[in-house]
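Only one protein chain is missing from this complex, and each of the others stays in its spot.
As written, the chain order gives the labels A, B and C, with residue 1 at the start of each chain.
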Amino acid sequence: MRFASDNASGISQPIMEALEAAHADYAMPYGADDYTKAAADALDELFEHECASFFVPTGTAANALALASICQPWGAIFAHHDAHVMDDECGAPEFFTLGAKLIGIAGNNGKIDPAALRSTLTDYPRGLVKQVQPAALTLSQATESGTVYSVKKLTELTGIAHEAGLHVHLDGARFANALLKLKASPAEMSWKAGVDVMSFGATKNGTMMCEAVIFFDPDLAKDFLYRRKRGGHTVSKARFLGAQMLAYLNGGHWLELAGHANAMAARLARGLKQVKGVRLPWPTDVNEVFAVLPGRIDKALSAAGALYYHWPSAALDPGQKLKGGEVFVRLVTSFATRPEDVDRFLEVAQRAR
Amino acid sequence: MRFASDNASGISQPIMEALEAAHADYAMPYGADDYTKAAADALDELFEHECASFFVPTGTAANALALASICQPWGAIFAHHDAHVMDDECGAPEFFTLGAKLIGIAGNNGKIDPAALRSTLTDYPRGLVKQVQPAALTLSQATESGTVYSVKKLTELTGIAHEAGLHVHLDGARFANALLKLKASPAEMSWKAGVDVMSFGATKNGTMMCEAVIFFDPDLAKDFLYRRKRGGHTVSKARFLGAQMLAYLNGGHWLELAGHANAMAARLARGLKQVKGVRLPWPTDVNEVFAVLPGRIDKALSAAGALYYHWPSAALDPGQKLKGGEVFVRLVTSFATRPEDVDRFLEVAQRAR
Amino acid sequence: MRFASDNASGISQPIMEALEAAHADYAMPYGADDYTKAAADALDELFEHECASFFVPTGTAANALALASICQPWGAIFAHHDAHVMDDECGAPEFFTLGAKLIGIAGNNGKIDPAALRSTLTDYPRGLVKQVQPAALTLSQATESGTVYSVKKLTELTGIAHEAGLHVHLDGARFANALLKLKASPAEMSWKAGVDVMSFGATKNGTMMCEAVIFFDPDLAKDFLYRRKRGGHTVSKARFLGAQMLAYLNGGHWLELAGHANAMAARLARGLKQVKGVRLPWPTDVNEVFAVLPGRIDKALSAAGALYYHWPSAALDPGQKLKGGEVFVRLVTSFATRPEDVDRFLEVAQRAR
Partner (left out) sequence: MRFASDNASGISQPIMEALEAAHADYAMPYGADDYTKAAADALDELFEHECASFFVPTGTAANALALASICQPWGAIFAHHDAHVMDDECGAPEFFTLGAKLIGIAGNNGKIDPAALRSTLTDYPRGLVKQVQPAALTLSQATESGTVYSVKKLTELTGIAHEAGLHVHLDGARFANALLKLKASPAEMSWKAGVDVMSFGATKNGTMMCEAVIFFDPDLAKDFLYRRKRGGHTVSKARFLGAQMLAYLNGGHWLELAGHANAMAARLARGLKQVKGVRLPWPTDVNEVFAVLPGRIDKALSAAGALYYHWPSAALDPGQKLKGGEVFVRLVTSFATRPEDVDRFLEVAQRAR
């Protein structure tokens, strides 16, 4: 009953085997190896686009380096109030951009409200020297609330951004999970929807440590190698990032992994909705279930050894406030979640008094 | 005949097996797992000291984060002219320290000359506001010239530094190789010799991607977790860093790996000294052989498929200048270097006309 | 009818004369002169406290340097949503703190609401590595809405901050104006109310370019000289900052200047309240009048040559939204404002159709 984080899962068997297969090779360091090249090519094919792709060990590095590539130190980056870059990276975007300002935008379900974006943008007119300059919009797909923007909504938001002269970043830490929800192609959910650069997550979904930064506009990538090196994110034995990514993408493995995680979350959400006193504030679009639990259920689950995080109630939308004794929790499934654990969790919840 | 870099080697078999053994576990992310704890404990035992140890994926991250912990943005860091932090990290120390100044110190054999250090320190009086303030000394053991400071020399240099109020960092990217040369204990070659914080390398010597930052004075580590997170170096599936380090240290595996690398370099150096026209500017203390080759030998080796880097002649000591046609090269061995490759390399060199 | 900014006024006669008197002296540079020393002593006396005081040419420098002294790069600074440091300094606090995060707090009348502060602080628990760490509260006195905190309210807010382990900065760009409103002593409105460091403004109130950063806890100032030098704010002919400050404080001159500015604003506010269709959203505590004007009045004033800025309606409190045709404006008086200009302005407003 381990639902703390998809980061708490291990490495999928095929990816582990790919590391094993690559482990004894001799390969030139710092990315000048065949695995890295092949993985970048695989991303080009997947996204039906000539991309500039780079691999890094962590998602925070991917986000911060991508944002630094599209925002000057005196720039403003617009993000949802609860975005990972706002609250969960200890200021990494500020560090890598060398002091840019992140501006929170409101919106229910973890999604930026287009009207709120438009309105906030009017507060940051270009050329008003006393203020930071509008530079970038960053969207999370899936969002931190476990929800997914439709392609249409993505396109609307990137349109507003481009009209205002911003570049658009997509935080795709759970890109695979979102893609399955939308039944879209990677291209449709990225550059065709107006994304300029994205963080393509793989670690939460079965690799050991590997994320890609993918530029759809290679011009934006011209300084990336220096930024990455300077940030300490140029891995010497880079082949092992490439090998992970290749195995991750090979034969649709990444979508199988995400498919399982999504199915487990759906099973969990379905079950929780049957439990008296439990509310789900947001739809379960991917592999995260957010739930408001009566205190007694929370206690019973903890007593039974279930692992999950209490979540800040500040993240709830207006009108979703907690009532006495209720707690707000996040439950995350992964490629490794077992159906029997979901079912046992639901059983404990059902029986709690 | 692959001597380009120890980073070009793969993962040792026992370390690969440790990753395999850990791959399917569920473990709390970001370092709150048993592997990370056990690896930190193993370092405490190895160094006979209660340390504050942290794991990161790259050596550049280890160095830059360590230096940032002991140097304010307006500080000066003293390093050998040819140190890795000076020339090979694209300004990572400047980035992580947020603008500190690295001051190069001269010295033959890649080692800082104590008199040069003393003399340079007099140029940076404490409290003279118009100048950056003396903050840190960083030493490399082994050096970028493949040489090793004696424990006595280390102690002399750290003594000068401490007397001037500096903290001391040791870049131990090849700590294992140096340790074997000195036949010292890890404690003797670090905190007992006056080191305050070190980068403990493992990647060049058989892990996939794993380095430790080890603080012997835990006070200096108080902000490390924030710096690391903000730098994007807090790995989510941190257990796989811990697992690498545990396997690396287990039963002296790390010293076996380094011992082989050193032996291969010694064999190579011995052989090269027999080749007419070849000079070795520095002693071969660890797993790097620096050699001045006649052009014809360089050509013959390249033609035979040998891999190695030409090295900047500026790194040579005064009096070691190249003569017409000579090239300066670096040859690096690793745990994976095969004796037959060394011998074939020497044979090609011997026969070159 | 020039109400654009108090920065648009010139230099008061006595301050001009002090510059003239000092202009031909020989004096050691960078602050090692008698004027600087005497001005710091005068501030000690004024504040009835042994302070560490430093002079800089601009208010943005004063704020940013002060905040950098109390906030690490991974820190959070809490400020009112509309504070000058949030919106009007192009990210100077982010630059000087090297990447800290400013967190906006709500509150009517330009003042931080204590409940909102408490609530926001619970979102930033100390030691949660994934988030920036709570470091500082900055208060503006007077506020950007031209209002003034009571000493009791200041004390309440600094109490909340200190309890949470924050340091407290006061942006006193209009300290003199606020002081007169409260009829408090400088000590009562600063360190006795819990302020640790303040920006003491003088430029808006009659000097040419001179602001002080005053530390009530000298420990916080230990790196200030390096930060200031590195920021390019260590004026070589520093005596001319000292001379300005001395003349500013001499015989209560600063309070006379602010008294006139406040009186002019009061006269303007009184008059505007008599004009049909005009609303003042906030009390006029100092030398700034904020007014909602019917469009026809705005047009008439502009046509008559009145100078003032339109202000973002986003700054209005909930419930104060503009109705059709209305505009929101800021009118600032200064030591140099003439009563006849105020009266003429009111006359134009009265007659507008």
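Just so we're on the same page, a contact is a pair of C-beta atoms (placed from the backbone, for glycine too) under 8 Å apart; a residue touches a chain by one contact, two chains touch by 3 or more.
Quick caveat, the model's predicted, so the values are computed rather than measured.
Although it is not drawn, the missing chain touches A, B, C when the whole complex is taken into account. Annotation: of B:Met28, B:Ala42, B:Leu98 or B:Val327, B:Leu98 touches the absent chain (contact as defined above). The chain that is not drawn here is touched, among residues C:Phe47, C:Phe78, C:Phe95 or C:Phe345, by C:Phe95.
Across the entire complex, the residue among C:Ala106, C:Met208 or C:Ala266 in touch with the chain not shown is C:Met208. If you put the missing chain back, the residues of subunit C touching it would be 2, 4-5, 7-11, 13, 16, 19-20, 22-30, 56-62, 64-65, 89-92, 95-96, 203-204, 208-209, 226, 229-237, 240, 336.
Against the chain not displayed here, subunit A makes contact via residues 30, 72-74, 98-99, 129-130, 133, 223, 225-227, 229-230, 234.
Think of the hidden chain as still there; on subunit B it touches residues 73-74, 87-91, 94-95, 98-102, 123, 129-132, 312, 314.
Everything below uses one rule, namely that only the chains that are shown with their structure count from here on.
Located most centrally within the structure is A, per distance between chain CA means and the overall CA mean. Subunit B and subunit C, compared by their mean Cα positions, are separated by 51 Å. Here the CA centre of subunit A is 35 Å from the CA centre of subunit B.
For subunit C, residues touching at least two other chains, in rising order: 73-74, 98-99, 129-130.
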